[in-house]
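For this view, one protein chain was removed and the others were kept in their places.
Entry: chain A
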Amino acid sequence: MSKRRVLGKSDGSPAIPRPSTLLPQNGQAKPQNEDFICPMCNLPMKSLAQLNHHVDSLHLNIPSQDTPLDRKISKNHDKRATSSSLPGSTVSTTRSGQPQHKRVDNGIWSKCCLQCLNDFDGWNGVIGNAPLVDKTDDFNRMRKTKREEESLRNLVLERRVQKVFNWIVETFNSSGRFSESELRAFENQLTDWQDGHSVSECPICHTDFGFFIRKHHCRICGDIVCGDLRKGCSMVIPLGIIFDLIKPDENTTSKNQNGEYEKIEHFLKKDMFGVRVCSNCKRRVFNKRVFEIDKLKCENGEFMRSYKMWKMISNKIQTENMTEIKNDEENAMLVSLFTRLDKLAKQIQNIKSESQLSIDELKLYNTLEYAIVNYVQAKLPILRKAQEEKLAREREVLQELINGKPKLSMRDLREKREKLMVLNEQKFVVESMYQDFKKQRRFDDLKALDSNLEDIEREIQQLTEELGDEAFH
């Protein structure tokens, strides 16, 4: 009987005229030849011959899931192997119908059966391995050509800035100070200045010069540019900043030298002398230095410290064997690591609420906190296990301590002492009887006495243990 599904709606929507020729109506007319139903499309067939013809003509090209695999392979392969001159693999069908594969590694794979096709690299290997093209070498080559053009010019500029630095150091060393006019005289002879007559517009922002937009010479390259502060085509850079950027790294110079530099810096900060530099020279000479200094500063910033701490702790936890916790020490270690993580998360919360953070910094801290909290949550069962184990150990130790020192009440003590005395007396009596019986050769009775004596000795033993030091008072 065929099912008729109407999308979960039970109350009647008028019946749609259905194909009556192919499928049986609701149970009324069953196909007469139930035996011949195509296994793939469920079409009823009148005879086996028709079914065979139907399968051959319509289902051969697409192997359907419903077809038994062995038939599919054999049919496909047989047909392909004979009719096509380029078989990918051939199959010989044995009498039992079980196909046997014989791979032939030349031919058209997509014509083969599924089993062969799935073994073919050009079929199963093409999807998961998405291609990419590395252009880094091309990029580096392009960058190099460009850099070579510029490097000579940059070297000249670099040398001039170095000259400024040297002049400051020398003048300061000889006289302890210098005046603005001295600086102006020096910077004017640093390089030849461009002739102003031929220049009508700023080469950087292309604004025409006029009464308000004046011509300025860059002291490093000598070119004429405008001095518009908003556009920043040129600006007066304080000597203090230049000095700070050019001076050699503290670690490479002597202490003496560093002290010297500090004095100069102090002097330069007091007198706000500056040198006009165009934006091109600024980029060429100073950018890299500023960039490197920034990088170093950020590398040791507060956030990086928190991040490194988090990585360190999580790595340590990772290296501990998480599945089984072996001894107390490791347990304690694990618990303390988690405590540190918790502390770190709290610290981050503090930083977030107390310091003035920029949007991106806040985002970074948020992500870090999220990472930590999630990590702790995910590892919570292990932590709990560790804690529990630790607690259990402690409890055990405690129990042992309690059991080790039984505290007996005075009454117990007295009773037990009395009992012990009685037992000892009994023992003495039994022993003397034992000796007597031995002399009298009453060996049968000896046996009974023997076990009696053993019982008494066991009880004495137990009592002395219970009483411990209190036994003889």
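The definition used in the following text is that a residue touches a chain if its C-beta (ideal position, glycine included) is under 8 Å from a C-beta of that chain, and two chains touch if they have at least 3 such contacts; residues count from 1.
Note that contacts and distances are computed from a predicted model.
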Task: Protein name, per the UniProt record, of whichever chain is missing from view ("16018_t:CDS:1", "Small ribosomal subunit protein mS29", "Trafficking protein particle complex subunit" or "Vacuolar sorting protein") - done: "Vacuolar sorting protein"
Task: Hidden-chain contact residue, picked from the options A:T253, A:T339, A:N374 or A:Q462 - done: A:N374
Task: Of A:M142, A:L155 or A:V397, the one touching the omitted chain in the full complex - done: A:M142
Open item on the list: For review purposes, identify every residue of chain A that touches the missing chain, sorted by number.
Closed with: 2-9, 13-16, 18-19, 21-23, 40-43, 58-59, 61-66, 68-70, 108-111, 114-115, 117-118, 120-136, 138-139, 142-143, 146-147, 283-284, 287-288, 291, 294-295, 297-299, 301, 303-304, 307-308, 311-312, 315, 358-361, 363-364, 367-368, 370-371, 374, 377, 380-381, 384
